[in-house]
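To keep things clear, I will list the structure first and then write my remarks on it.
Only one protein chain is missing; all other protein chains are in place.
Coming up: subunit A.
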Amino acid sequence: MTRDLWKHLILILGALIVIAPFYMMVSYSFKSPGEIDRGEGGFFGRQEMMVDERCVKLRDPNREDVAAAVPRFPNKTDSQIRDALVAEAVSDCQMRPIVFNYSKAFTEAPLLRYLLNGVIVTASIFLIQIVVALPAAYALAKLKFWGREAVFSLVLFCLLIPVHAIALPLYIMLAKIGLTNTYAALVVPWTISVFGIFLMRQFFITVPDDLIDAARMDGMGEFAIVWRVMLPTAIPALLAFAIFSVVAHWNDYFWPRIVVTGNRDLFTPPLGLREFKGDGDGSFFGPMMATATVIVTPLIVAFLVAQRRFIEGITLSGMK
């Protein structure tokens, strides 16, 4: 037991360092700017009402507002009415820091749009990868044809090339055909997953030939066999690959940074967060951390719910 104790001590120390930035990110997303500056308030902050200065400034009454408010404040001078209006604005602009941070995260930048883009891009990448890789993997595993070895060697060679490394020539090609700043640019380089082909081929080799022969007897064509026989047998491997692919592309920053410039409608979540950081002055730490929390949360929650599957999927590349 004492021997286990020091193990726990080391592991807990490591865990604290690993957790620290997550703790801080979530905690800051709850706190008011003052609390962040002074470093007080514990994890949740005190959640005292705070005034949104920008909101007050926006509602600063001009002469017309004052004139329009005269019936509501009879027997008062203009400056008194003005003060009353400002006080009203201040009380309307009061909110809890947590509400302030998260509402700003969604209103200062089109965060929902970014999240939607993230979903569109990752989903299309995964679907196209499957549509391209699955038939090829089946042919490489189960069909005899002249050139099969050559194609497979090509697959093995292409495994050597990380797509990020050839980002520059890809960018030039896309720019030449005028595809930068489109969804296509975000998706196209990832449509081919040599790794997916390799993985699925290894998996399909283990599928018994009898299953395929039986399907042929039933009069199924090869295309039908791929989608109606092989696909269902490959679900576990596909799921792991899906996790691998979605995590990689939801979190990817490098490629979107290159092909999307300026057009906010195409921003993926990391790009959106990056821009938020660029604009924000110091007082916007809270909303920024709220944005970061919103972006990180979906995958973390999914991971916590289906841990085993996620670890399987992410470490897929380690399978022999």
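Basically, a contact is a pair of C-beta atoms (placed from the backbone, for glycine too) under 8 Å apart; a residue touches a chain by one contact, two chains touch by 3 or more; residues count from 1.
Quick note on the criterion: contacts and distances are computed from a predicted model.
Colleague: Among "Peptidoglycan-associated lipoprotein", "Rieske-like [2Fe-2S] domain-containing protein", "Carbohydrate ABC transporter membrane protein 1, CUT1 family" or "Formate dehydrogenase beta subunit", go ahead and choose the protein name stored in UniProt for the chain not displayed.
Modeller: So, among "Peptidoglycan-associated lipoprotein", "Rieske-like [2Fe-2S] domain-containing protein", "Carbohydrate ABC transporter membrane protein 1, CUT1 family" or "Formate dehydrogenase beta subunit", the name matching the hidden chain's UniProt entry is "Carbohydrate ABC transporter membrane protein 1, CUT1 family".
Colleague: Of the residues A:Gly41, A:Pro61, A:Pro97 or A:Pro189, I need the one that contacts the missing chain.
Modeller: Touching the chain that is not displayed is residue A:Pro189.
Colleague: Of the residues in subunit A, which ones touch the absent chain?
Modeller: 4, 7-8, 10-11, 14-15, 17-22, 24-25, 28, 36-37, 39, 131-133, 135-136, 138-140, 143-148, 151, 154-155, 158-173, 175, 188-189, 191-192, 194, 197, 221-223, 226, 247, 250-251, 253-254, 257-258, 269-270, 273-274, 277-278, 285, 288-289, 292, 295-296, 299-300, 303-304, 307, 310-311, 314-315, 317-318, 320
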